[in-house]
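Showing just some of the chains, left in place.
Chain lettering (A and B) follows the sequence in which the chains are written, and residue indices restart at 1 in each chain.
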């Protein structure tokens, strides 16, 4: 059993955080809310998505798992205005999801969850540096780096957070000191990341006023932020690239 | 003889109602105004366009027929601001149409009307159900249906008007009751239409607050609305598709 009502914009934002990495996802539903763990096909990035029942206008569910084609859900949500309400209800017999938005009723076929890649194991990592900054600042740096290179170095030097990209001929560097950041737990660290992935992940993160980065030395980066006034949390884990000197 | 002045936005809207179906059209001009009857190349849809002299700032004409390339006229109108005036005058000797907009003078070559498909005969149809609704609602339903299928069912069930589309796996339905419509003359009817055509026809209709649909059982649909504060009327007739069960 699954039955829930939520603001359309919240569901749109939620689906976007997943669809930057995967096309299909297993939604693990429980009386406490919805959780998704997914890895991209190349095993480079991982997302942990949690949306508690507080994010919903009403929510009642038993434990179950729904396989969803994210682009179909996006298509359907495309007709909704951002302040519309979306009502979802699982039809157990037909194994279809009924979605109601602004007078429209959709009947959406579900995917068999067993055909979707299994949930990944989330690695335990010791990432000594933490940086809290506005998502917009992160996005601006990623966009600047993209003009120069396809990789980007993120790091902490002394008390400063820096982002740097180097192309064949040109170089760009953005340094942010403690007073330009929301918070920093400094620790000399630096890791190189693919901009292909970073720029996708940054899209949903850029809407958040407070994004937390966890960094190590040539270690994966953790990018965390919350949605739905804290009722939802998103965590990305992105593997580093090897830095050549 | 033909000489007329009209608001640019009115001429733009008029040309759009025709150009969704045909590239060239015969404009039948008389002292009473302008009329066009045209069928699309596949003989699936027909448009009846009538613009009375009241729509014009000034209008004087003898009976004549002008063949126009609608995309050229659209191009020319593209330079006009919506509140510009357009002055048109036929040069009988050169068989060219002089068009003046905001300081520009265009000399537009006419097409030989005999090279354009003849006017269709408009069939007499008995369509028992009538629905009057806002053009925007119709457009929203068509856009939702396009995400699911390439055909759309329109019908009346009891006192309600419904629009429904079914894809290989998913389904969408919008039901509008009497109080969500401007008016309805109910009669159980349903017909299936190609979304290719519906979505084109809906573009000009969506600007109208009051669109009238005439529906039958597996019969063509008539879609009527007015432009230019009632001085112009547009009627589309769209053939049904065969519904497979």
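The working rule: a residue touches a chain if its C-beta (ideal position, glycine included) is under 8 Å from a C-beta of that chain, and two chains touch if they have at least 3 such contacts.
Model, not experiment: these values are computed from the prediction.
Engineer: For validation: placed chains = 2, all identical. Expected total copies in the complex?
Structural biologist: If we count every copy in the full complex rather than just the 2 shown, we get 3.
As a working rule, only the chains that are shown with their structure count from here on.
Engineer: After a C-alpha superposition of chain A on chain B, what does the rotation angle come to, in degrees rounded to the nearest 5?
Structural biologist: In short, 120 degrees.
Engineer: What whole-Å value do you get for the distance between chain A and chain B if each is reduced to the mean of its CA atoms?
Structural biologist: Each chain reduced to its C-alpha mean, chain A and chain B end up 45 Å apart.
Engineer: Which stretch or stretches of chain B touch chain A in the complex?
Structural biologist: Spelled out, the residues of chain B in touch with chain A are 140-141, 143-144, 147-148, 169-176, 180.
Engineer: Which residues of chain A touch chain B in the complex?
Structural biologist: So the residues of chain A in touch with chain B come to 72, 75-76, 78-79, 103-109.
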